[in-house]
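Here the structure is laid out as structure tokens; the discussion comes afterwards.
All protein chains of the complex are present and in place, except for one that has been dropped.
For subunit A:
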Amino acid sequence: MSTTLHSESDDSSSYSSSEYEEQIDDDKLQPKIPLSTSVFLEKLPKEQYQQLNKTILDHENQELQPSTSKQDQARPDLVSPRQHTQPDSAQIQKITIRFQSIGSTPSINPKVFKISSSQTISTLSRFLSQRLKHKGLLYLYVQNSFSPNPDETIGDLFNSFKTNNELIISYCYSVAFG
């Protein structure tokens, strides 16, 4: 799955029509799974195997939850043959990230970007370091409270910790919230 961070000018509210758009390539990291686990899964009955794969695909292409609470949403509650196609760029859910610098750490412009929901914090961290031309430690914070683990996906963090439909990431060159 290709991943891109699209930047947009800060004052533009219409992302798709933004004239200013950049992309960075994803590292396309292959997930590593123990061989014995793969063997175990391949020996599963067909139904289990298929539904497991659907579950994993579903999560990767998960629908973002609107601001209303999740329980209001109707979701299929039966195992049903749902349509699963390879995600193309139009289907990949994009999440709005707003970067905020803390203290004397330089800010970046634009501050608002779009990123695929399946990407992780480490992608974000690498991107930001490149933007800032910074080689040392970079601390990212969600909700000005905690540093998410590098392997957490943007979609999960967005669902739990968004503010006004944006995931606000504060950053600093030193520990800001001990």
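Going forward, a residue touches a chain if its C-beta (ideal position, glycine included) is under 8 Å from a C-beta of that chain, and two chains touch if they have at least 3 such contacts; residues count from 1.
By our rule, contacts and distances are computed from a predicted model.
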- Query: Which listed name, "EKC/KEOPS complex subunit BUD32", "Cysteine-rich DPF motif domain-containing protein 1", "Autophagy protein 5" or "Large ribosomal subunit protein uL5m", is the one UniProt assigns to the chain that has been left out?
  - Reply: "Autophagy protein 5"
- Contact footprint on subunit A, counting only the chain that is left out: 27, 29, 31-41, 43-45, 47-49, 51-52, 54-56, 58-60, 65, 69-71, 75-79, 82, 122, 137, 142-143, 145-153, 156-157, 159-161, 175, 177-178
